[in-house]
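Presenting subunit A:
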Amino acid sequence: MIEVRDLQVRYGGRLVADVPVLDVGAGECVAIVGESGSGKSTTLLALLGLTENAEISGQIGVCGVDVLTASPRALREIRGARAALVMQSPQAALGPATRLGVLMRRALKLHGRDASGANMAKAVEEVLLDREILRRYPHEISGGQAQRFAIALAIALGAEVILADEPTSALDVTVQAEVVGVLRRLREERGLALLLVSHDLALVSTIADRVLVMKDGAVVESGPAAGVLAEPSHPYTRELLEALP
Partner candidate 1 sequence: MTDVETAPLRRTLPRLPDRFAALGAVLIVLVVLAAILAPWLAPYPVDEPKPLEALLPPSGAHWFGTDQVGRDVLTRILYGGRTSLFIAVAVLAVSALVGVALGVVAGYAGGWLRDVIMRVTDVFLAFPALLLSLALAVVLQPSVNTVILAIAVTWWPWYARLAASVAASIATRGYVDAARCLGVPAPLIILRHVVPNSLTPVLVQLSLDAGGVILTSAALSYLGLGAQEPTAEWGLMVQQGQTLFTTNWWVVTFPGLAILVTAFAFNVLGEGLRNALDPRRVVK
Partner candidate 2 sequence: GGQVRGAGGTPEPATSTATGTATGGQPAATRSGQANDTTFVYAPNLDVVTDWDPATSYSNEIVALSNIYEGLTRYNSQTKTTEPRLATEWTSSGDGKEWTFKLRQNVKFHSGATLDAEAAKKAIERTIEKKGGAAYIWDPVDKIEAVDAGTLKFTLKYASPLDLIASSGYAAHIYDVDAVDADGKKTAGTGPYTIDSWQKGKETELTLKAYEGYWGGWKPEQYKKVAFRVTPEITTAWQLLQRGEVNFVERLNPQLFAQAGTTQAVQTSQSPSFQNLLVLFNTAEGPAKDVRVRQALQLAIDYDGLAGALKGAGLKASGLVPQGLLGHATGMEPKQDLAKAQALLAEAGYGPDNPELKLSMTYAQGDEDQKLLVTLLSSALTKMNVTLQAKPMTWSAQWDLGKKQGQDIFVMYWYPDYPDAYSWFLNVFKSADKPQFNLSYLKNGDIDSAIGKLPELTATDKAMAEREYGELQKKIIQEEAAVAVPYVQTYQRALSSDVRGYVDNPAYPNVVFFYDLTRAG
Partner candidate 3 sequence: MLRYLARRLGQALLVVAGVVVLTFVVMRLVPGDPAVAFAGPKATPEQLAEARARFGLDDPLYVQLVNYARDLVSGDWGTSLRTRQPVRDDLYVAFPASLELVGTALLIAVVAGIPIGVLAARFKTKFPDFGVRVGSMLAVSVPVFWLALVLQTVFATNLGWFPIAGEYDSSLDRTSPLTLWTNITIVDALITGNWPIFTSTLQHLVLPALVVAAYPVGVIAQMTRAALIEESGQDHARLERALGFGETSILTKFALRPALNPVLSLIALVFAYAIVNGFLVEAVFNWPGLGRYAVESIRSLDTPAIAGVTLLVALVYVLANLVVDILQGFVDPRTRMR
């Protein structure tokens, strides 16, 4: 689903993300962890070509499309339809003046998908939301609902991979549990690939197959989740683990 080689992202010449290898296969869940400013979000956005005024080098393949050389049109076609994004701040990620249903219908039409009410309701119900939510505005729903709706969008569009940038860090733990639960279920039932960015090692350890640890833009350690967490080889990873209560 995602194949990254020698990715380097620079802002004004400053290297902020340097990822030699990052692969996510179908049905797989890969997590990127690291401290604030270590380049996690940047990496994620670069995958969809969403960074603004950044210089990017290397190779990025998403669902078989070479992101760096693809035409804007081709890029737009994979965005949403095949690779979907879920962001950190739940409500801010939804346009304030657009009803959720309207947003979903527009997105479905854009990609030529079935925009019938039934189809939309089905997607919404799949993430344990009431179909009535489609008539609401973003400010009328809670954070957890917003995140689940973002996931529902991906489902309705038939995305094959979900890129999630700290999807639960703005939520309470009880709500976080619910969102994580939905993600996990989708992965199991639909074989969705998941690329998850988080700073919560404990959370990552519970759902990710593989983990990348980033510090100051560089990947300092990567490997199967269990292995990395059990026997960290890099001192920074060790420090992270020790800091956990």
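Selection rule, in plain terms: all candidates are chains of the complex that A comes from, given by their letters.
Just so it is clear, a contact is a pair of C-beta atoms (placed from the backbone, for glycine too) under 8 Å apart; a residue touches a chain by one contact, two chains touch by 3 or more; residues count from 1.
The structure displayed is predicted, hence computed values, not measured ones.
Here subunit A appears alone, and the candidate among 1, 2 or 3 that touches it in the complex is 3. Residues of subunit A touching candidate 3 in their complex: 45, 48, 50, 72, 76-81, 84-85, 87, 89, 92-98, 103, 106-107, 110-111, 137-140, 150, 153, 157.
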